[in-house]
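For this view, one protein chain was removed and the others were kept in their places.
After this line comes chain A, so read on.
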Amino acid sequence: MDTAIRATGLGKRYGEHHALRGVDLEVAAGTVLGLLGPNGAGKTTTVRLLATLLEPDQGRAEVAGFDVVRQQRQVRRRIGLAGQYAAVDGLLTGRENLELLGRLLHLGRKGARARAAELLTRFELEGAAEKPAQTYSGGMRRRLDLAAALIGRPEVLFLDEPTTGLDPASRLVLWEMVREQVAQGVTVLLTTQYLEEADFLADRILVIDTGQVIAEGTPDELKRKVGEEWLEVGVSTDAALPQALAVLAPVAAAQPEVDRTGRRITVQLADGIGTIAAAAVALESAGVPVTDFALRRPSLDDVFFHLTGRGTQVGRAPEEGAQPLAQGPEGEAERDEKAEKAAPGEKAGRTENGEKAEREPVAAATARTGDEQ
């Protein structure tokens, strides 16, 4: 079997609201598809349709070779699902949660016990194994939830925003877990709002917005869509901005973009790499007080912005930054999750916040560079 997940023309309506309008997707066995999209794009709906929890109004889908509507039981026997919010029984301990699922997957009492113990170890939950899950931290719940999804050794794994609310270390652990599964031949469909996560884990990426696919490709292909590398120059005073602009104008391919609050100029270079030296020399000899001088490749954030005209609500993934893990997302995501719970209906408002957040990390990066000097 080559294709583990195949969907054609998948559509789903909630009343008058079209949550999905004709989504096609295909995931080769043993690969990872990253489903990327802003709030309300239809990511969760897609996952729920493929995991047999919802029935589509239009189109059809096959998972592990079985139809998600007509052959639900065969599909369910082969999938693992970790939903957007950790689904664990708070009154049961971590171990009891896993053993219960093992029994429901017909591993037998002994088999369930062994599998639970194994997964508790793998997910570093042994210490809390005998505590009720309602006493777990958000990250622990997440890990327990993922362990629960893996109990039946699924062929196809659905992960709906698996790392939302995790700290960078837990996120790395989780990424490794996912990679391990893939190495064992498991097919993964993962939704995320973290572009760096999709970049890191996914073989292919599908960007959806308002229920439609708006782009598809490998992370590199998508980045190429946005264009070439560009130069970012930060200066230390407001007065230096026009000065720097004047110096950079001759090497720019297009009108440079200026971020006044961040004191930052973004220039598409006329002649690619070759002009970097010229730009550096020109700035130096004009005596411009430069705080930051970096070549930037487009990140998936830029792709996303380019495609949807909006940012995500999380920070830009620092492609070339000093910190390999995004500094912003955790706190941001946690707050967002809470906001979501408090006001589930207000998705539109959050997009606006997202646009604001879009520029913040850039300013933060400048400040950091300044500190270092």
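Here is the rule we use: a residue touches a chain if its C-beta (ideal position, glycine included) is under 8 Å from a C-beta of that chain, and two chains touch if they have at least 3 such contacts; residues count from 1.
Just so it is clear, contacts and distances are computed from a predicted model.
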item: Per UniProt, the name of the complex member that is left out, chosen from "Aspartyl/glutamyl-tRNA(Asn/Gln) amidotransferase subunit B", "Glycine/D-amino acid oxidase", "4Fe-4S ferredoxin-type domain-containing protein" or "Transport permease protein"; value: "Transport permease protein"
item: Option from A:Leu10, A:Val27, A:Ala51 or A:Ile265 whose C-beta touches the chain left out; value: A:Ala51
item: Listed residues A:Ala28, A:Leu92, A:Ala253 or A:Ile276, member touching the removed chain; value: A:Leu92
item: Chain not shown: contacting residue from A:Arg103, A:Arg179 or A:Lys225; value: A:Arg103
item: Absent chain, residues of chain A that touch it; value: 48, 51-55, 71, 73-74, 76-77, 79, 81, 83, 85-92, 96, 100-101, 103-106, 132, 148, 152, 344
